[in-house]
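What follows is a set of notes on a single structure, which appears directly below.
Every protein chain but one is kept in place in this view of the complex.
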Amino acid sequence: MPLRMELLVCGGTGCQASNSNKVLEVLRQGIKEANLQDEVRVLMTGCFGFCEKGPIVKVMPDNIFYVEVDEESARKIVAEHVIKGRIVEEKIYKEPKTEERLPEQSSIPFYKKQIRIALRNCGKIDPENINEYIAADGYMALARVLTEMTPEEVIDIVKRSGLRGRGGGGFPTGLKWEATRKSKGDVKYVICNADEGDPGAFMDRSILEGDPH
Amino acid sequence: MAKYDVDEVKLRQLEEYIDSLEQKEGALIGVLYKAQEIFGYLPKDVQLFIARKLGITAAKVYGVATFYSYFTMEPRGKHVINVCMGTACFVKGADKILEEIKKELDIKEGNMSKDGLFTVDTLRCVGACGLAPVVMVDGKVYGRVKIEDVKGILDEYRE
Amino acid sequence: MVNITINDIKLQVPEGTTILQAAKMVNINIPTLCHLDLHDIKMVNRTASCRVCLVEIEGRRNLAPACATECFEGMIIRTNTKRAIRARRTMVELLLSDHPTDCLVCEKNGNCDLQKLAADLGIRKIRFEGEKSTYTKDSSSGALYRNPDKCIMCRRCETMCNEVQTCGIYSAVDRGFETVVSPAFNLPMIDTQCTFCGQCVSVCPTAALTEVSYVSKVWEALHDPDKYVIAQTAPAIRVALGEEFGLEPGTIVTGKMVAALRRLGFKKVFDTDFAADVTIVEEAKEFIDRLNGKGRLPILTSCCPSWVKFIEHQFPELLDIPSTCKSPHMMFGAIAKTYFAEKFNIPPEKIVVVSVMPCIAKKYEIQRKEFEEDGIKNVDYVITTREFAKMIREAGLDFTKLPDEDFDDPLGESTGASVIFGVTGGVIEAALRTAYEWITGETLEKVEFHGVRGLEDGLKEATVKIKDMELKIGVAHGLGNARRLLEDIRDGKRFYHAIEIMACPGGCIDGGGQPYHHGNLDIVRARLNAIYEEDRNKPIRKSHENPAVIAMYKEYMGEIGGEKAHHLLHTHYTPRERI
Amino acid sequence: MAIAGYAIGAQFGYIYVRAEYPLAIHRLRIAINQARDLGLLGKNILGTNFSFDVEIKIGAGAFICGEETALINSIEGGRGEPTVKPPYPAQVGLWKKPTNINNVETFANVPPIILNGADWFSSIGTEKSKGTKVFALAGKVNNVGLVEVPMGITLREIIYDLGGGIKGDKKFKAVQTGGPSGGCIPADHLDTPIDYDTLNALGSMMGSGGMIVMDEDDCMVNIAKFYLEFSCDESCGRCTACRVGNKRMLEILNKITEGKGEMEDLEMLKELAETIKDSSLCGLGQTSPNPVLSTMKFFYDEYLAHVKDKSCPAGVCTELLKYYIIPEKCVGCTACAKVCPVNVIHGEPRKVHVYKRQDV
Partner (left out) sequence: MIKSIEELKQIRDKYKDVLQNREAEENKIRILVGMATCGIAAGARDTINAIVDEVHKENINNAVVVQTGCMGFCYAEPTVEVRFPGKSPVLYGKVDAERGREIVRRHVKKGEVISEWVLKG
């Protein structure tokens, strides 16, 4: 039977630290008790980014974004929202200035001006399931590259995109690739630098946790 | 065969791990990581064993072990308390939390408490800046820690 | 070729030339500290860590280290801009701010690269104050003295020890301000696999690594009326000592050296070369025995104590291949306290043997328990060429004006064969001269074996035809080369009849106790040539023809390789742990 | 990564992850195994003759290993010390082979570029900085979290619109970007559109995208000291400039925050900072003085206050705090004197107390 509803629980380190594992458990238990496990699925995704208000639970396709969910409110979400279709108002993000409740993620100011490319799959897919990544067009780029493009074309497109290294120096990525391509050597390596050491920066970790592919 | 003044069972465990590696070149950090997992810290003889096993000099192993803050040559307490000193935590008073823990346990940073229960250390950002200040005990993260919470957190591990 | 401009001078340099090298071509001197290029022995220190040689390059955001930056087409370099000078001075000041300022009483006073740099840059004030590093000093080995407080993290010793000598004693340890070069677990050096070759001392720019000095002990003995202090000098001293007194490198100062020792108060001035001739006859005998099936081949020369310690740590399974002969100066000590003592009727316990050596490992060697006879050490003190020069200066001798004098009898007599002990290939060449004649019973006309000579190749091979035998000879200098050679022998990849190994690149002439060459290997080459010149000048060039040696065996020692000789002149080896 | 491998002609990759990120490592392992099972990694990917595999390498806590050459040394199992560039890793890298290093976020941007085209990507962002950037917003801001925004957005938009403004409605003082190598940007520059070049021009940098917001309660001298402490701790100790230079800078800053600083210390600090920037071997050393230089540039008055008036305007530097007893309000309850750890409050019960330090 196809699922009619999914509860996405943030599984980033930040939310896990504020007990999102427990929330996940409570939600699953509640769904099971209501005998809805065939219709409603609870899964843990990568980081939503809104760590300030964690743990975060997003109900889809209703597109309701719950913040600061604890065990009690998790129970309530099952009883009210999942079973009865009633939104649990008090756990919806409240804009502090206007006091307005904003149930949809996209309308929250925190997300309003964001364009998520690197974080595109964070909070959307189950990071421990490759099929979901593939469903989100994962590996399609690789497939296209391997079947339709020459290495030079790949470097060219990266060059033309103007992408610069996001690690610090901001060196144009395409040029870097080209330099390595042109270096002589039968063996070459690619290294993904995930040694994020800045105090107060954790984007790389979030990507790895939320979208490891 | 050289004698090593460490737990033999653990040493054998480490040996098996090293033997299982396909590539020994460049494996040093991974091996030290494993050794610390097994022994809890990196005593001199363990480092010496690793050096001989990997065919590198003891000085190199020692140089590497002292370079990375993750490795320790001191025995660790049963529970390791890490206070995050990332910027976000720092501006939210992590230093005061650390002071409190040190006071409560009467130890210095990096040391083990007399009862062998705790080791206190700092680290740079666990990436939970939203919860600053953050204290981590054996991988469990406590967020928005206040000075008055310290005793309660420690007590959880004192039974 | 690339076109570059340095300080408005245009020039063309080959690709791969560093700025430092290019500047030298147009006589622009860029100060350096950590940089060291000993190309001939394959040691280049390119850590670029001291940041003293910084220069400005047009178009580059920051300054570039001249020692490690290669020239590119159109490069415009300025070596003396305000920025470069400021950075250079600041770097030296920073180094000095974490360095003891006890220059006046420092071992390296007058020989320190940092001191010279500070003087050249005219540093008069260290603006930065703060914490200074303090570490435990280590003289546990009695040979090598470590004072990490004076370490400037140039890492030359690391490069030398790890890459050239492959002993791997040192590593940078810790990080940040606490970083220091140290042996594993900060062990005392005596507990490590260090061979005390002293090559780290040779390249250390400061006094972080020096020898343990015995000058005051030697003075004490010399001034003690109850002691009979005698000196022996290694072959490499006479071709290097002159440098300490401003003479051209390669000047042979044998006669002045003897005169100086006598004026310092030594009762007898003998020559280690005498003992080297004894070594050759003993070793040649052993070699021939092994060729005849008594023992394992190849035979390995055992004159170098550093090399002996190396094989004990690194190849304990090969301990049956070195010759059992003691090193020449240990043989000398044993002979002095037996044969000489009896002959001149001096109680052995009164005799103090001082060896003047180009070597630091000899200081360690004399402490080995097997070199004692009834509680009396074969050799009492070892001083290096440098320490000897200090004594000469302290005694107020004008070395260059000293007359030439001769060694005393009987342990002063030597041959050309023993002189060449001081260079790589020399011991084996000397042994071959004797072995050839003993095996063939014929006179060897061409005594020079050029195949085993030379500084350039770390590993030399030669085939020597003796009668119908083709003897395969291997020569290695530098412990890294020795390691390669031994690995091949252990794994059965190569076969030799005889091998000579010297721990120091070039042999004893470039020993850890020799006058500092400050990176100029031409000096070492000059010493090498002088050694061969000294050989050519000798009327007798074969060890077994040394009349004093023949006399000794006749009067005292008995048969070559006999029981007494074995007791006094041979030794054994102990496997040691790797650490 | 595989795309990069194809583009440059590599067949093997490493992912270097901090040991402090166990969850990330766990998930990476799963992802790699799944991809291998599906033939998306390994030999002959998707039936083509391209093969590529990856291995996870765990770092062991050294900030410097973010620097390319240091990272390579670390993967090779050594101390994470950087080496001189050139040669660049693209020429001589891991195991002396040509090596391409990019960080996670960079790689994460590649697939959408391939799928949607270069023009799509370059339509986002500014003239010289294309696309988006993920920032880790933290500090004294209401909404802490991870945001991905187009290049060219202003700091104000990030801090006030996305970040929901300053906590407790305090006054914004500065935002520190780019981690310990970045600089602090004051309120005057809040409307600067951010990209690589504008941040550099402000004496800061994009870095990996850390963004720490500070309010009026933060002392900028202390902040500079904090970052410098970090740089000192994390310095690999190889080159003089960073090993000794940063230490000396920190000592000067300590002097200043303890109220022992003099005007010439400020000059020396600035000169030293500039020289270290000029002289250090690697990126860490070259940028480590940025927090000092930028705070000196934008908040010089705070430095002056510490040095000249011996006071800390934000009230952070404890050595410079001054305590007063307001005689009219003191009832002589002795409570303060009892708890004072250094016994500087004197007085009889029920009488007005006095505050008196021995050293002043």
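The letters A, B, C and D name the chains in turn, as written, and every chain counts its residues from 1.
Throughout what follows, a contact is a pair of C-beta atoms (placed from the backbone, for glycine too) under 8 Å apart; a residue touches a chain by one contact, two chains touch by 3 or more.
If you're wondering where the values come from, they're calculated on a predicted model, not measured in any experiment.
Undergrad: Using the contact definition given at the top, list the shown chains touched by the missing chain.
TA: A, D
Undergrad: May I ask which residue of A:R28, A:K76, A:K124 or A:R166 touches the chain that does not appear here?
TA: Residue touching the chain left out of view: A:K124.
Undergrad: Considering the whole complex, not just the chains shown, which residues of chain A touch the missing one?
TA: Here the touching residues of chain A are 1-6, 8, 39, 60-63, 83-87, 104-106, 124-125, 131-132, 134-137, 139-140, 143-144, 146-147.
Undergrad: Extract the touching residues of chain D with respect to the undisplayed chain.
TA: Per the touch rule, chain D residues meeting the hidden chain are 37-40, 46-47.
Operating definition for what follows: only the chains that are shown with their structure count from here on.
Undergrad: Contact counts by the stated rule: is the higher one at A-B or A-D?
TA: Between A-B and A-D, the larger count of C-beta pairs in contact belongs to A-D.
Undergrad: So what's the Cα centroid distance for chain A and chain D, whole Å?
TA: Those two chain centres are 24 Å apart.
Undergrad: For chain B, what residues touch not just one other chain but two or more?
TA: Within chain B, residues 60, 63-64, 67, 87-88, 90, 124-127, 129-130 contact more than one other chain.
Undergrad: Find every residue in chain A that makes contact with two or more other chains and list them.
TA: Each of 13, 16, 51-52, 196-202, 205-206 in chain A touches at least two other chains.
Undergrad: Where on chain D is chain B touching in the complex?
TA: On the chain D side, the touching residues are 19-22, 57-63, 74-81, 95, 136, 138-140, 144-145, 176, 180, 210, 212, 214, 218, 223, 226-227, 230, 234, 236.
Undergrad: Could you please specify the touching residues of chain C with respect to chain B in the complex?
TA: Listed in rising order, the residues are 162, 167-175, 182-186, 192, 577-579.
Undergrad: So in the complex, the part of chain A that touches chain D is made up of which residues?
TA: Where chain A meets chain D, its residues are 11, 13, 16, 47-53, 96, 109-120, 127-130, 133, 137-147, 151, 154-155, 157-170, 173, 176-177, 179-181, 183-185, 187-209, 211-213.
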